[in-house]
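One structure is given below, encoded as structure tokens.
The other protein chains are all here in position, but one chain of the complex has been omitted.
We call the chains A, B and C, going by the order they appear; numbering starts again at 1 in every chain.
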Amino acid sequence: MNELVHGALYGTLIATAILSTIAMGIWFERKFAGRMQQRLGPTIVGPAGLLQPFADIIKLLQKEDIVPRDADRGLFDLAPILAVVCSLGVAAVIPFSPSIIASDLDVGVLWVLGIGGLMVIPTFAAGWGSNNKFALLGAMRAIAQSVSYGVPLVLAVLVPVVLSGSLSISGIVAWQAQHHWFAVWPIVPGLPAFVIFFLAMLAESNRIPFDIPEAESELVAGITTEYTGAKFTLFYMAEYVHTLVGSALGAALFFGGWDGPFAPGLHWMVLKTLTLFVLIYWVRWSLLRFRADQLMRLCWTWLTPIGVALLLVSAAWVTFGGTN
Amino acid sequence: MQSAWLSAFAFLLVSTLVGAGLLGAASVLRVRAKYDSPLKHNTYECGEEPAGMSWMQFHARYYVVALFFVLFDVEAAFFFPWATVLREEGTSAFIAAVTFAAVLMLGWLYAVRKEALEWQ
Amino acid sequence: MEITVEVQSATRGSVDPHLSIHAYEAEGDLMLLHFGPQHPSTHGVFRMDLHLDGETIVKATPYIGYLHRGVEKLCEKLTYVQQTPIVDKNDYVAPMTNEQALNMAFEKLLNIEVPRRARYLRTIFAELQRVASHLVWLAAQSIDLGGALGGGSTLFLHCLRERELIMDLFEEVSGARFHYNTHTIGGNRHDLPDGWSKRAQAAISQIESRLSEYEDLSLGNQIFVDRMKGVGVLSAALALELGISGPVLRGSGVDHDLRRDAPYHAYDELEVQVAVEQGGDCLARAKVRFREIRESLRLARVAIDGIPEGPICSFKPTRQPTQVKLTGGQAYAALESPRGELGTFVIAGGDTPTSPYRLKIRAPSLHALAAIPYIVPGANVSDAVAILGSLDPIMGEVDR
Partner (left out) sequence: MGYFNDTAKALRTTMVNAFREPVTQEFPLVIRPRAERFRASFALPDDEHGEVACIGCLACERICPSRVIKMKSGGKKDSPVTGKKRAYIDEFVLDLSACIGCELCVQVCNSDAIVMVRQPEVPAFAREDLVLDMEKLRANAKLKTASWGTGTRLQEMQEPPKAEKPAVAKASPATETAPAPAPAKETV
């Protein structure tokens, strides 16, 4: 019972933190993208447009809720909530500092992959439930994409698991802290594994250059074509949560999480997470997107075999020489 | 460790509440149209009348991808228990993993040669 | 110039693109998708009905007419001097060339010689307009490939930023940014303001310096190349058969450019390097346009340096609508607009001597769109967007 309270309390804390980070993240993204495009970005709402995300959310919540006549009402309504649960739920096992963790599961990595993988379901529910052809095409693409990129994601995540010999994310971080990750962390399996993880994470959270499921120039808005108001907000939010939690996961698995000198753990974790988060948006506003077949080819003919090879290299590292 | 699962599920509950709370807030805040037009509830298809429903038999290629996913992901799942015991088991576990991966990649090679992984 | 290409029947492979859809066999159900008119990347209001097998297009049928405004009919009602501002709106990305094409036809009809200074001004405007138009093409193409919420929009806004420079130059001359109405029968209405040439050279230098940035984000980027290469292959024979001209034709390897082959304005005094690329795919068309931007900037620069002194118009300034009265005669004049051969065919006479009996505008975009049923099938939805972007249609010009 105590654990239930602990989970709920920390869950509320972490969820609030994530959501407010996202609100500021949206502001930052718009400002950053604006500067990259030599625009000003938001300036009107609040000082330097800081209150823009809140204005956006209030606007979105006020919008009329329109459900298409031909839609499958159940799926259509359920999908947005599921999307938020699946993207936010991943954060349950991520340690933000040695003590701030909602649930220190011993199979944290599996939880992450499992809950993250469930994201396919709301996506398809939205696409199929809308009974819209653009949504259906988007959902089909999304499934093909997240299902395919699930494989390199698993393989990339396995590298730190093999190196540290632990399935718990806090265990992995603790192992990195013990072994001075920035000095000892083997470059050969570690860095390429991070690259694969980063690409797969971009694909899983539908970010450019892998955002073909909701390619707005082709599929109008992909799965969210028929969604308005609050339900659209949830999808929108889920996407950002997915990106932020993915960044946090990357920071924890590959960059030592809360480990770092001179400052408390939480600061390091936040710094690393936000760096990855900014990198994602920097990439997003710089690149064009792939086509579905190129995406699949990249995944199956490059990332998957490289992932397997990296796994074996890290296993060899553990078995024959390296650290223990 | 039972307890950690409880916390994790509590976290899921909180996440659900976030979603439901937002929808609830919207149901209070949102504008209700005075007049409803049947056109508003039409399925969007670029401003044209939609040509038929979108619930149809889809191209088989997607099922191939799904099959591959099941294949690779399930086999990758075997790596997880192996990863935790690798340190204790040592060389024998490594050789087992290499063999396993070799078999896996043989299947991958077959798929590549068959061009089953080509999207078009 | 001699074009010796064997004209084949307009079919793709052995399949006639105009076949009934029941003639196709698909693995799953065929999905009929209305792609447009209200779609983010149909470049205005254009509609393609796509029959999809999975995501592969088996048949594409273009529909036009959503932006029809009856410009040609309107021109029959208006007098000769009133028509220039009306045609501005046809090709709304390159209004200058519309005016020029119309007035060239009228000048031919009236047999008026344009003064040398005006011909140079027209050349400069046409070339700057070509740069502006190609920048809009690149902007739209990158949005098509990269989305409005991503790198595509970055390149989009960068392109529009440089287009602003050109529009500022036009604004200084004509006072308008879009409805220039700066050409008239027999020459130009507006002379250059003081110091314009210097500012224009500065703007050209600035655009030239930014071109490498565009290349970093587009042609120099592997993703862009991958998306464009081998997509929407248009053979030279089919392009000629469909009457396609401009960068789309040159991308298919046909060396044809009216600026060099039938010089007008001051092009006989300038040497035009025509950009031709083999391949006929979207990438070749993109390369052609990129080279044309550089070439146009060079031409504009040379022309600005060589502007002669003299009058800018050889015809009385417009004083009243009935200034030109014609009872007969006909003329066709064409120029190389950013999209290809933009021609105006005018028959004078009819009931009223002050307005043409019939005026027909040959819009290059219309012909480019005719290629869609042939080159889109076989591609997937993403490619369809890329192909449409690379044809660079302007619906205002297509529907008129």
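Criterion: a residue touches a chain if its C-beta (ideal position, glycine included) is under 8 Å from a C-beta of that chain, and two chains touch if they have at least 3 such contacts.
It should be emphasised that the depicted structure is a prediction, and the values quoted were computed from it without experimental measurement.
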Touching partners, among the displayed chains, of the absent chain: A, C
Looking beyond the chains shown, say which of C:109, C:249 or C:388 touches the absent one. C:109
Looking at the full complex, which residue from C:172, C:208, C:241 or C:269 touches the chain that isn't shown here? C:172
Provide the residue numbers of chain A that touch the chain removed from this figure. 32, 34-40, 43-44, 282-283, 285-287
Provide the residue numbers of chain C that touch the chain removed from this figure. 78, 81-86, 88-89, 109-113, 115, 151, 154, 158, 161, 164, 168, 171-176, 179, 181, 184, 186-191, 193, 213, 216-217, 220-223, 311-329, 348-349
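Just so it is clear, only the chains that are shown with their structure count from here on.
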Is the way these chains touch best called a line, a ring, a star, complete, or other? complete
I'd like to verify one number: the distance from the centre of chain B to the centre of chain C, where each centre is the average of its C-alpha atoms, in whole angstrom. 45
Length of the line joining the C-alpha centres of chain A and chain B, rounded to whole Å: 13
Where in chain C do residues touch two or more other chains at once? 31, 33, 39, 54-55, 380
Can you pull out the residues of chain B that are in contact with at least two other chains? 45-46, 50, 54, 58, 62, 120
List the residues on chain B that touch chain C in their complex, please. 45-48, 50-52, 54, 56-62, 120
Within the complex, chain C is touched by chain A residues 33, 36-39, 133-134, 137, 140-141, 208-209, 211-212, 215-220, 284-294
Under the touch definition given earlier, write down the residues of chain C that touch chain A in their complex. 31, 33, 39-41, 52, 54-55, 142-154, 157-158, 161, 217-218, 221, 223-224, 226-227, 380-385
